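Below you will find the structure I want to go over with you.
Shown here is a partial selection of chains from the complex, left in place.
Per-chain residue numbering starts at 1, and chain names A and B are given in the order in which the chains are listed.
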Amino acid sequence: MAVRAAVAGASGYAGGELLRLLLGHPEVEIGALTGNTNAGRRLGALQPHLLPLADRVLRETTPDVLAGHDVVFLALPHGQSAAVAEQLGPDVLVVDMGADFRLKDSDDWETFYGSPHAGTWPYGLPELPGGRAALEGSKRVAVPGCYPTAVSLALVPAYAAGLVENEAVIVAASGASGAGKALKPHLLGSEVMGSMSPYGVGGGHRHTPEMSQNLTAAAGERVRVSFTPTLAPMARGILATCSAKAKDAVGADAVRAAYEKAYGDEPFVHLLPEGQWPATASVYGSNAVHIQVAHDEAAERVIVVSAIDNLTKGTAGGAVQSMNIALGLAETAGLSTIGVAP
Amino acid sequence: MAVRAAVAGASGYAGGELLRLLLGHPEVEIGALTGNTNAGRRLGALQPHLLPLADRVLRETTPDVLAGHDVVFLALPHGQSAAVAEQLGPDVLVVDMGADFRLKDSDDWETFYGSPHAGTWPYGLPELPGGRAALEGSKRVAVPGCYPTAVSLALVPAYAAGLVENEAVIVAASGASGAGKALKPHLLGSEVMGSMSPYGVGGGHRHTPEMSQNLTAAAGERVRVSFTPTLAPMARGILATCSAKAKDAVGADAVRAAYEKAYGDEPFVHLLPEGQWPATASVYGSNAVHIQVAHDEAAERVIVVSAIDNLTKGTAGGAVQSMNIALGLAETAGLSTIGVAP
């Protein structure tokens, strides 16, 4: 019997990518699609790449519309998920693709978002230590942010194995879809093409405490994160360049061994052969994570670079993977490790 | 029992896209992969997006290597397919993604390619009138060129319905992957990004006689084609803007009706709702064709615009679709109408 799924926020980039994946999921039937400002519009006008759903009409995000599904995905602006989730009852699986339930520390939430903290849900990054167990059978899932997905998968093995000091420096480049469909001047094609620029520099990006939370859990001590995101002239993809000071006596072999051990059995995280570095094009549209590590002897730093598709593994693919685990389906159902390239 | 497929020319863009599709095909098992200059190399180094095949090693393109498969795909430089095909015997399905067997007129071949004509195989564009019948049970398939696919699907219904005069004017934009992986200065990223430029202007492009062949067959009289291809700053996609003089008394309703009739039941060709125009992003990585028509009253011309992914429907997807028909499989097996966007 098919899993019946509703998607709240079906007109945005995250919602569109989720629908693309659910259309190929062997166990899922797509139910209600909602989108407040776009309610009443054909999906074909908003997401023309989703041909099989072109004639679907978006509805308003109300409890009635969302009722009667096995899983409800929330792709809403932050701060709106809690109210919707409360109305859905405890027996339906709610997968929140927004930020509301990711952080454990209420002070962090209030510092970065300026509103009361709604709570903390099981965290949808199964590759973390203990990550799968936290999701099995859960009725609530908080999907990680796109940057924290790329960064945590890059650095957690180094911290879990005690290889690096507790200060991480991260510079990441993201495609423009990471900023969503908001109509802002700096997101216009004429501005984005041919240009690289940073934003939220100096600790201001809201994904910083989430990264710190994950790295701290792996390290067993507070890890401070210096995070600089940059906007790159591409539609999709995150390339995260992450480094930390190597602890004394740590060498290249130990670093590589830690990553081979951490990801040897993971279906989606792939440590590249030595000498080959990740490229975001290779994971375009896929749920794969490509990772490579280096030990810079002169600088005494461990450098890890990861590439993901921000909309797939970074958002909608991560959501589907977590849903699969929560519902007891095959973890890889509906997900691919094959990128669309070139 | 799985269909066992070999791919000759697995290191190029066409070969890579074919493998991406075959990996998702429910009836196909991937056999030998060959690539002459790259023989001996890991596929993971050449096609890093194809993770499940990363450890496969390319072999040389020899009859021995290609023996023992149910289908052999040839993604070779033009002029090389005939010699390989001869050695494969009449019982194996050979799908040629090159140009060698597309043209019926030997003079056309010799004029545009400058070598003896190897012959003519059943043509892999099932949406043409009689197209499916020609492929059913065939052991040889000539996959159309990418531009002729986009242009023929755009204009054949107008010619078949007798709506337009026998001179077509076509300007098409293609992503850089259409030129393959050849190392030429004008294909460098620094040259391609931010630039549009034409090539083969004035009738010199080798796809011109193939378009004319298809339109002439539909019209029942010689159709002359003025074709200007342009190189666009994107990796994939073809946007073909096609027009011809409307015959007297032809109006917008007749034009739209002809296309609704032609494509109403087609699984991959989609006439967009009025007012919505194709964008190559919407068909990225998919086998879909998006089409829209207009009747310009002032200029008395019928204008048809089509968008395809040059590597998918324009090459590898068309090859898989034809293989499906030739082998009696479901025509849509392993193929999608869903684009990867944005």
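As a convention for this text, a residue touches a chain if its C-beta (ideal position, glycine included) is under 8 Å from a C-beta of that chain, and two chains touch if they have at least 3 such contacts.
Everything numeric in this text was worked out from a predicted model, so none of it was measured.
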Wait, 2 copies are placed, so what's the full copy count for the complex? 4
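The rule we apply is simple: only the chains that are shown with their structure count from here on.
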How far is the middle of chain A from the middle of chain B, if each middle is the mean of its Cα atoms, in Å? 35
List of chain A residues in touch with chain B within their complex: 13, 16, 20, 23-24, 42, 44-45, 47-52, 177, 193-194, 235-236, 270, 272-273, 276, 279, 281-286, 288, 290, 336-342
